[in-house]
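Missing here: one protein chain of the complex. Every other protein chain is in place.
Think of it as A and B in the order they're written, each chain with its own count starting at 1.
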Amino acid sequence: MELLRPSSVAELDGGLPIHGGTEVVPLLRDGILHADKLVDVRGIVPSGVRGDRIGAGTTLAELEADATVPEALREACRLAASPQLRNMGSVGGNLLQSTRCWYWRLKYPCRLHGGDRCHAREGEHREHAIFANDFCASAHPSDVAAALLALDARLHTTRRELPLADLYRLPNEASRELTTLEPGELLLELALPAVESSVYLKAMDRQRWSFPQVGVAAARVAGEVRVALAGVAPVPWLLDGPGALDAATPLPRTAWKVDVARALVRRALDRV
Amino acid sequence: MPELTLTVNEHRYDLTAPIGMSLAQALREIVGLTGTKIACNEGHCGACTVQIDGVPTLSCITLAHNVSGKVTTIEGLRDHPLVDAFVRADAVQCGFCTPGQVVSAAALVAASPSPTIDEIRHQMAGNICRCGTYPRIEEAILHWRD
Partner (left out) sequence: MARLIRTEKEVEGRFEEVWLVVEEDPLTQWPDGPLTVVGREATRQDAPARVRGEARYTADVQLPGMLHAAVLRSPHAYARVKKIDLAPALALPGVHAAIGPGDAKGLEDEPGFNGAAVAAVAADTFAQARRAVEAIAVEWEELEPVLDPDEAVRREQFTAPSSRYERGNYEQALASADVVIEGTYRTSVVLHNSMETHQAVCEWVGDILNVYISTQYIWGVRSAVAAELGIPGDKVRVVCEFMGGGFGSKNDPGEYTFIAAELAKRTGRPVRCALTRREENTAAGNRNRTIQRLTVGARSDGTIVALGGEFVNGVGWSGWSAMTEGPMQMLYSCDNVRTVRHGAKINLPPMKAFRAPGFVEGTFGLECLIDELAAKLELDPLELRRRNYADSNDGKPYSSKNLMECYELAQKHWERRDEVRARSTDTVKHGVGMASQIWYGGGGPPSYAWTRVGSDGRITVVTAMQDIGTGTRTAMAQIAAEELGVPLDRVEVVLGDSARGPYATLSAGSSTTPSVGPAVRAAAADAKRQIIEIAAQRYDLEERVLDIKDGVVVSQDGNVSTQLADLLEILENSQILGKGGRGPNPTGMSVLTFGVQVVEVAVDIETGEVRVERVAAAHDVGRIVNPLGARSQVEGGIIQGVGHTLSEQRLHDPETGRILTTSLDAYRMPTIADVPEIVCEFVDKPDEHLTNLGSKGIGEPPIIPLAAAVANAIRDATGADVHELPITREEMLRALGAAKQKERRGAPAAV
């Protein structure tokens, strides 16, 4: 395996990008990711907060500590992962993290791995999705993605500029990808609009260092309230109205998440 | 095999190691510093915590070749007042997680010399202790300067 360290975007030439490494290193070791060439992109991805711009290389710890960052994003960072992982992990990497679904992580030949079954649907799915779970019942684990989705963030990559929502896609028969990233495309920067108020509430089964069972981000942006959820669908999930939870399609052992989501959404809306 | 240089506890080490070797493994097997423990090898438990430029970092998922900063391991903290504080507070049972706890705690008190209990619980939550020394660790950190 090679390790390259380009000093500009122009030098990028294939390979698997690595920043904090908190996702890539374990997945390489597990044989879920494969690479002959690792590309350390810490020299080329911007980091730091400048006004309404957040470099994709900014760590969660930096965002947690920055009082100029909207509350929902700060709180999502604060409650995410462990202190060490927050020190190491970039916000860009966090947006791109993979599901914790045990079937996927143990390399069952499931839909996301190109197979034709969702083992969770028929098997052990108590931590899985309540929306869009027909094809794949995995849950997206990023608190930060839910917060940024509620905050109506926009994303700048090496190729385009897009609303964060367009970074994600649901897997289907034609493609099992959960993002719309093209090969070689890197996240560079996030841009946030003016935020009047925002909040992030997280249900976990221990007080810290736990992926969201249900995470609820709410933000008042340009007079409108946006609510996005973590842990409830294969991608971060924007609720499209108050009745959205009634349209949830829980599995037998994820019905409890609907109750939790209802309570947290109500509380988040009260706060925002 | 590719070469790399690590600065560990103020000493410079020139090593050869394959790309992909973790910092934890390099420290333990090449540099010979076994104080840093590997308990899960996938970044979930914190036992392998070292400081890189003073920042608590999981050495088991850090690539040895990707380290660009000064590494501090438990061996570099052997004279830190926290060591005595941990002993006095009985903040050690089997001790396997303890080096990682001390490394995280040292960073905490460097940034916040009189941490509150909430700060301690928040900043130490990434260091799992199966024996349950947590209340003792809290006490050790609260009284580290006594």
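The rule we apply is simple: contacts are C-beta pairs under 8 Å (C-beta built on N, C-alpha and C of every residue); 3 or more make two chains touch, one makes a residue touch a chain.
Fair warning: this is a prediction, and the values are worked out from it, not measured in the lab.
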item: From A:32, A:65 or A:263, residue that would touch the chain that is not displayed; value: A:263
item: In chain B, positions touching the absent partner; value: 28-29, 33-42, 44-45, 47, 73-75, 77-78, 83, 86-88, 90-99, 102, 120-122, 124-138
item: Residues of chain A in contact with the chain not shown; value: 100, 102-103, 105-106, 119, 122-124, 126, 203, 205-211, 213, 253, 256, 259-260, 262-264
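In the analysis below, only the chains that are shown with their structure count from here on.
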item: Of chain A, residues touching chain B in the complex; value: 1-3, 18, 21-22, 25-26, 28-29, 38, 40, 61, 78, 81-85, 87-88, 207-209
item: Residues of chain B that touch chain A when the two form their complex; value: 2, 18-20, 22, 41-43, 46, 49, 55-58, 61-63, 65-66, 104, 121-126
